[in-house]
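A single protein chain has been omitted; all remaining protein chains appear in their positions.
Chain IDs A, B and C follow the sequence of writing; residue 1 opens each chain.
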Amino acid sequence: MSTFGKLFRVTTYGESHCASVGAIIDGCPPGLPLAPEDVQVQLSRRRPGQSNLTTPRNEKDLVQLQSGLEHGVTLGTPIGLLVKNEDQRPHDYSETDLYPRPSHADYTYLEKYGVKASSGGGRSSARETIGRVAAGAIAEKYLKLAFGIEVVAFVSSVGKIHLPSHVAPPSLASDKDADNDDVTDALSEEFRNLLSTITREQVDAHPTRCPHHETAERMTLVRSISYVGMSSQYIVINREMLISVVSLQRIIRAKDKQDSIGGTVTCVIRNVPSGLGEPVFDKFEAALAHAMLSIPATKSFEIGSGFRGTEVPGSKHNDPFVQKTNGSLGTKTNWSGGVQGGITNGEDIYFRIGFKSPATISQPQETVQYDGTPGVLAARGRHDPCVVPRAVPIVEAMAAIVVLDQLLIQNARKTAASLLPPITTLPPTMVMPPKETLVSK
Amino acid sequence: MSTFGKLFRVTTYGESHCASVGAIIDGCPPGLPLAPEDVQVQLSRRRPGQSNLTTPRNEKDLVQLQSGLEHGVTLGTPIGLLVKNEDQRPHDYSETDLYPRPSHADYTYLEKYGVKASSGGGRSSARETIGRVAAGAIAEKYLKLAFGIEVVAFVSSVGKIHLPSHVAPPSLASDKDADNDDVTDALSEEFRNLLSTITREQVDAHPTRCPHHETAERMTLVRSISYVGMSSQYIVINREMLISVVSLQRIIRAKDKQDSIGGTVTCVIRNVPSGLGEPVFDKFEAALAHAMLSIPATKSFEIGSGFRGTEVPGSKHNDPFVQKTNGSLGTKTNWSGGVQGGITNGEDIYFRIGFKSPATISQPQETVQYDGTPGVLAARGRHDPCVVPRAVPIVEAMAAIVVLDQLLIQNARKTAASLLPPITTLPPTMVMPPKETLVSK
Amino acid sequence: MSTFGKLFRVTTYGESHCASVGAIIDGCPPGLPLAPEDVQVQLSRRRPGQSNLTTPRNEKDLVQLQSGLEHGVTLGTPIGLLVKNEDQRPHDYSETDLYPRPSHADYTYLEKYGVKASSGGGRSSARETIGRVAAGAIAEKYLKLAFGIEVVAFVSSVGKIHLPSHVAPPSLASDKDADNDDVTDALSEEFRNLLSTITREQVDAHPTRCPHHETAERMTLVRSISYVGMSSQYIVINREMLISVVSLQRIIRAKDKQDSIGGTVTCVIRNVPSGLGEPVFDKFEAALAHAMLSIPATKSFEIGSGFRGTEVPGSKHNDPFVQKTNGSLGTKTNWSGGVQGGITNGEDIYFRIGFKSPATISQPQETVQYDGTPGVLAARGRHDPCVVPRAVPIVEAMAAIVVLDQLLIQNARKTAASLLPPITTLPPTMVMPPKETLVSK
Partner (left out) sequence: MSTFGKLFRVTTYGESHCASVGAIIDGCPPGLPLAPEDVQVQLSRRRPGQSNLTTPRNEKDLVQLQSGLEHGVTLGTPIGLLVKNEDQRPHDYSETDLYPRPSHADYTYLEKYGVKASSGGGRSSARETIGRVAAGAIAEKYLKLAFGIEVVAFVSSVGKIHLPSHVAPPSLASDKDADNDDVTDALSEEFRNLLSTITREQVDAHPTRCPHHETAERMTLVRSISYVGMSSQYIVINREMLISVVSLQRIIRAKDKQDSIGGTVTCVIRNVPSGLGEPVFDKFEAALAHAMLSIPATKSFEIGSGFRGTEVPGSKHNDPFVQKTNGSLGTKTNWSGGVQGGITNGEDIYFRIGFKSPATISQPQETVQYDGTPGVLAARGRHDPCVVPRAVPIVEAMAAIVVLDQLLIQNARKTAASLLPPITTLPPTMVMPPKETLVSK
């Protein structure tokens, strides 16, 4: 329903034509320094109308924290928050209301609830995600302060334009290599480096939120020459090297055609302690997949080697253990994506989510009305031709919520176990050598 | 943790070296005819040792129903069930216990719990899935009887060998087509036909559980000639047309090399009523992704057009509505995979899951011991070189559990709404025309 | 934590010194006519400052509905709502902050969270109940419209002053009758009549919310003569007959002494269909007890015969069945309080809750500071000398929430069972004769 999480719990309300959207965040650890800005920064990365970054900031989507903190410190009690909807009137009915918009949620919401909201798709509205982004920002603040955990998402493809293969997440090979088990480029060193170093600043350096380090200078150049938000007057210098610009161009091309295009977002979570994830139904990746597929417009999820990994023999896909400089174990490769047996192993967690092309397009579409009458649905409203750049903070938010929730649950168990007398009846290899009892950095 | 579902709830217990594995299924509708055979048939499809289908059946994994039914009818009370573990002794410790097996769950279970079970990976054992398969079989029985719902999963790839593209689920295109929006083969008529007609009998006709109708005759031929279970003496006639056999060959090749290989399972759910799925966090596909990623060895999930759909422009990806012969609305295409805005729309629901190559291989592996000492981990035990054929009933089970759980929740709402007086204050287009108040066929 | 309910779910936020208090109500059936007044009426019964009913209404605690409805009809999506706190500044620290107030939540909140809110007791503030009362009002609206269910609570005792025994709920007898099994007055006809007819108007006719029909006229008289809110100038005419007035006097006496006093609230729920309550852990009375003991200041709960029933032999305590005029079964007596085996039987559900004397009193109290220094805690603030009159709508709210939640769950099951083919393998006495498949009036 509208609540996510077991110990760190987020409950959201609101659709696009009501008074406000908001959330109650329950289970935030007490004693966390928290200011509205901590939340606002991610809300602003999510809000519409960011396409020309030089535009003076218009203060939309301002969060109002209602409870759960005093003097800038969380109390441990629920944090209520809301963001006003600027235009909250139910819309005027028109002929377009006779049509369920294709691949939108109009039809299914009516089938489910028997009542149709002005917005048609009710809670499938992207505005619903405001509450999640706010909750995620709070979770992140805790994770950063207590564990140094970092969550960074970025756009890894728009339409058919992907990050170049040498800095790409593993992607599905074609049939032609069916007899060849060699997998040389699948998890490149460059990609692992990208995962381990990428920052939000780097991601936000380009409007597409697709980072590619070598293109930094040219991007700046391109923008200074010709970026005017709505046009497509780019000078494309090199497809492979200017992938972000090309991606943006791809979006603008969709826009010019009154069409839309999908894409993928890749996310990395760094410094997560080992031991998170609840066997068997709430494995770490299961909770993560649940979280990601609850974001509007998502159709797919893969962690670590994902679909690509199904093609790699075990002898190559297995991640051998190595001893790290701090004495603990790590893995040499990381096909597992930081999770083994549903439990985190301390390595970088990375995953990729596919977002379909937005259903709302301005082209006329041949379809039928609710009563079956055939007709042509004409355009209505303005919409994003591609949602992936704005999806970046939403993905980060849901990731942070999952990590904090699983961390709290594991803390409960680990603390409980640490209070028992030492186990003496098991062979030494069956018991973890005594170390810090707490999950910590 | 170990419970899945909200109203139809499955709780499982057991690992590979204890007395039994089992489950409690809570919330099964009362009045359902149920016999042990209903459960056994799927357990037998799941159990190990099926590779040569002509072998006399050895009666392993016999289910013992404990409660919740009398005279062959469910009472509505919890159904307890168990399957004995044949060899339940904790294993003898040996040198291999000093090593966490690469990409297995040994290391993470020890990190999580601080105690190591004999089996190493504890509940990550495939035996844990017995409880799920039993629960799924019960859910299916209800769904079939009350709604005519059918759940059929099949193997869609092994390693790099996929169903031929003209009968395949959409797969990710390569970069070379980046400027070409044409998507001609992505959701073929043949694939939709496969989805709408495939039966378990067809799936089980070949040991790989990979169906391809045109190859039926040749498959029989091949088997009668040379299939001897452990060998790889196939006569491969045609790669494209004999895909299942090739897949099997791929598995045997892995086995011969003491290696393993992954694959994908595709599943279709037919005749699901519209309106299922709980916005916003428990969207139908979110619950499904959660369920699927909780199956051991899974790394990826996609529904409908999945990752492929991210490359298709909205104008082609949108599913226009059409009126069906029974008067209700359907969609002309089905890129959505039966779900829009997180809610089922009545079309076939199809999705695909990626299973990584099994971590347990017989080849020696260079790795380190728990204490960091480098060494070579030698072989131990016998294991499946490829899990996807046995994963088929597990995928079906988790799918059935999700559908029944969501169905019960939607029933609660729909029945509640049906008891209210008609809405008179909304424009007619905003209210569903009165029809059956119940979710039904 | 801060969420109650499984399918009808209420999540609240807010304490007394923050910007607002509020709630998200998830799972409200769609199509329910709902206006802010439906909620406001119960909030106004709950708010402080009602003691002199002739005072012009000051518009405190105005609810702001944020989402989940359009054109006065619920959409099935979450209903967000809030009530502003009038004085939302954290308080100025003073010497009293050095003391944990005896029997208040200051000490335990600090022990739990390690951070102390301005209000001391954080969420133990009575203002938190605003969200519940609002949610309860919405639940009630549905229950009334769909089932004719009525929920009425009233004050049944203040201090040692109880409803006269002939119209009283069963109370605990003294030891002196230990050998006498006769129980003649325990569940009087008058009490059953009171339960089956009492209305909120009757309850609200007196400021104590203690109804006693025969005293209506005298109450009016007394009030017109002398009720001036803060004084205790009552003319007490007859203790037994003027119980409400006496109760009020008891409260005023407590106030005059800068002391406080507790009391009990009795609640009846009428017209609840049979079959609600989820064995075994969520029996109807277990859910109800949970709900009631979550209200601040409650210490006890009893349903039906309660503690008194422990003294009555089974032969007298059993409720024989009778056939009602509509053909269905009812019970002759109702010691069970409408619940048998944890499941409602269609009879009136009645229960009683004990509220302790408010901890906040103006008398100086000898106690110690947080650091152990002994001292005298002087008065701070103004507080209710007795909370039971204001607790009435809170009890009603939690009762309505429990009923609707359990109703939705049972609807899910009953609808599911109704879609199965008839049971033919059981003896006829083992199957319920076919009747309406839905839970309905």
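Structure notes:
The rule is simple: a residue touches a chain if its C-beta (ideal position, glycine included) is under 8 Å from a C-beta of that chain, and two chains touch if they have at least 3 such contacts.
What you see is a predicted model; the values in this text were computed from it and never measured.
Interface note for the absent chain: among B:G22, B:P211, B:P296 or B:G354, the touching residue is B:G22.
Taking the complete complex into account, C:L293 is the one of C:V41, C:L293 or C:A378 that touches the chain left out.
The chain omitted from view is touched by exactly one of B:P30, B:P100 or B:G159, namely B:P30. For chain B, the residues touching the absent chain in the complete assembly are 1-3, 7, 9, 11-15, 17-24, 26-27, 30-31, 64-68, 70-71, 73-80, 82, 90, 112-115, 117-118, 122-123. Annotation for chain A: contacts to the undisplayed chain at residues 6-7, 27, 29-33, 70-73, 76-77, 142, 145-147, 279, 407-409, 411-421, 423, 425-426, 430-431, 438-440.
Here is the rule we go by: only the chains that are shown with their structure count from here on.
If the chains shown are joined wherever they touch, the resulting network links each chain directly to all the rest.
When every chain is reduced to the mean of its CA atoms, the largest separation from chain C belongs to B.
Among the chains in view, A has its Cα centre nearest the centre of the complete protein Cα set. Contact counts per chain pair peak at A-B.
Annotation: 47 Å between the Cα-based centres of chain B and chain C. Chain centres here are Cα averages; for chain A and chain C they lie 43 Å apart. A separation of 25 Å divides the Cα centre of chain A from that of chain B. Multi-chain contact residues of chain A, defined as those touching 2 or more other chains: 1-3, 12, 112-115, 122-123.
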